[in-house]
Every structure is written in structure tokens, then in C-alpha cells.
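Excluded from the complex is one protein chain; the other protein chains are retained at their positions.
Right, chain A next:
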Amino acid sequence: MTQEMITLPARRWSDLGTLRQSGLWRLLGNSRIQLAIAILGPILFLTIFRSMLPLPGPLQTNLQAMTQPPSLGHLFGTDRMGRDILSRTLAGVQISMFVGFAVALLALVVGLVMGTLSGFFGGVIDRIMMAITDIFLAFPSLLLAIGLVSVLGTGMIPVVLAISLSDVPRFIRLQRSMVLSLRNRAYIDAARTVKASQVWLMTRHIIPNTIAPLLVAASIAAANAILVEAGLSFLGLGIMPPEPSLGNLIRDGQSYLEQAWWISTLPGVVILMIAIGLHFLSDGIRQVLDPRSRK
């Protein structure tokens, strides 16, 4: 008991050091992360190695096997052009994963830089930045993305940009609020008294302490981006057919719901599983990186 109370602050001070040494092990030891790996691992594995699987290509039509229900030959069935739904779903997962990763990375980097500057320097920069984020936060996220896609056009890059633009302001806000609370801590003052430069203060003393919540937010943003991309593609405003994305696969099956339930429902199950996996991942990262939630 007493030992724990002594080691806890020490662990906090060298948090980054321990993260480098045993961070990976701590992450892998967390039950939520294990659950996330158990869900996301197989999906990722199949997606990456899908070209080696005994599956027809995602665009390959087969007029001998049109609208077939799930069977051993076609685990997810086929659509009205005889294309294998499993193969198309995996190709869609690849796009989803890319969109999720790109949006999370973009939001994280831009939010980190702008939020740090805004919170650290304050003043006019901060006020302008807050006014701009206010404007972007005035739109519900899917609707902002719909509006932007109607201007930027459809396809992968516009979709990533459109979704990021609704996430970036949230990241700026998050980072700014953390920087504001750290800015006047005693240890920052201490660093200032030994003439640490502004850049040193930001990169060495402030940013390392804000990384954990940002990473948690990023994994939530990735899950959200995957859902928004699917939503956009479903509405016919995202990734356009014949290129398969999870959203337009579901849209494809919508008109054949009565004859072929599997076209729409099975890719949806995969989206749900990815979302649940990413949810556990963010929960796990939060538990591991946040010393307060550690038991």
C-alpha cells in the first residue's frame, strides 16, 4: 500500500520513459486492447492478404452465379452481377481503413499544431482561431461533410478532406484546453526560470502531456470517420461505384432487400465490428495512458 503511494508520482514523472520501455507491453496487457485486437486483427489480416485468398476479384462479374445467397463457395453471397460480396467487402474495408487512418492522422496533426499555438500564445491568434472553430462547429458533422463533398466532388481525397474538416476544430479545441491548463503549471514556470525556449517548452513539456487524450480522440475520430464515409457513400456522395466501399455496397443492396438480404446486411455487420473494435481500442489506450484510471 505505502509502496504504491511512493511509486505513483515517480511513475508520472518518467511517464514517457516507461512508455518507451514497456508501453507496448502495457498496451498489449490491457484486456480492452486484447479485445480490440481480437476483433480488428482478423479483419485487417484478411483485408491485407485478400489477394492471396481463394476469392474472385472485387470487380469480377460472374453471370453463372448471380444473386446467390451465402454458401461455402461465396461466404457472403453474390450480387446481381455475380460479384463476390466478401471480396467486395474486404476491398471496402481497405478503403474504410484508409479513410479512418487518414482522417485521424490529419485531425491529430493539424489539431496538435494549431491547438498548441492557440493555447500557448493566446491573444489575437487564439481569438481568431476560436472564432473559426466556432463557425465549423456550428454544423452537424455529417451535414458539413455533405456540404463540402457537394463542392469538392466525390472520391477518396474529397471525402477525407470533408470529414477531417469537421474533426479538426474538435481537436484544436481539445488540445487548446489541455495546453491552457498546463501552461501555468509550476513545472513550466520552473523550466522558464532556467531560460527554456518557447519551442522547448511546447515540444518537451506541454505536448508530451497532451498526447494521451489526443490519441484517444484520434481512435474515436477514426471510427467516426469510417461511419461518416459509409454514410456519404450510402447517400451516393462518397466513394463512387464500381469501386466498392462499405457504404456503396449497402446502397447497392438496398433495392434488392427483399430478394437478396445479404448484399446490404453482411457488409454492415463488418462496419459494426470495426466500429466496436476501434471503440475498445480507444478505451484501452485511455486506460493505459491515463494514470488516473489505472487501478
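FYI, contacts are C-beta pairs under 8 Å (C-beta built on N, C-alpha and C of every residue); 3 or more make two chains touch, one makes a residue touch a chain; residues count from 1.
To be clear about the criterion, contacts and distances are computed from a predicted model.
Enquirer: Given the options "CU044_5270 family protein", "ABC transmembrane type-1 domain-containing protein", "Cbb3-type cytochrome c oxidase subunit" or "ABC transporter permease", say which is the protein name UniProt records for the missing chain.
Expert: The record names the chain that does not appear here as "ABC transmembrane type-1 domain-containing protein".
Enquirer: Just one of A:S141, A:N209, A:S245 or A:Q287 touches the chain that is missing; which is it?
Expert: Result: among the candidates, A:S141 touches the missing chain.
Enquirer: With the missing chain put back, one of A:A223, A:I239 or A:V288 would touch it. Which one?
Expert: If we include the chain that is not displayed, A:A223 is the one touching it.
Enquirer: Please identify which residue in A:L55, A:A107, A:L215 or A:L237 touches the non-displayed chain.
Expert: In the complete complex, the chain left out is touched by residue A:L237.
Enquirer: Over the whole complex, note the residues of chain A touching the chain we left out.
Expert: Interface with the chain not displayed, on the chain A side: 131-132, 134-136, 138-144, 146-151, 223, 227, 230-231, 234-237, 247, 250, 253-254, 257-258, 261, 264-265, 268, 271-272, 275-276, 279.
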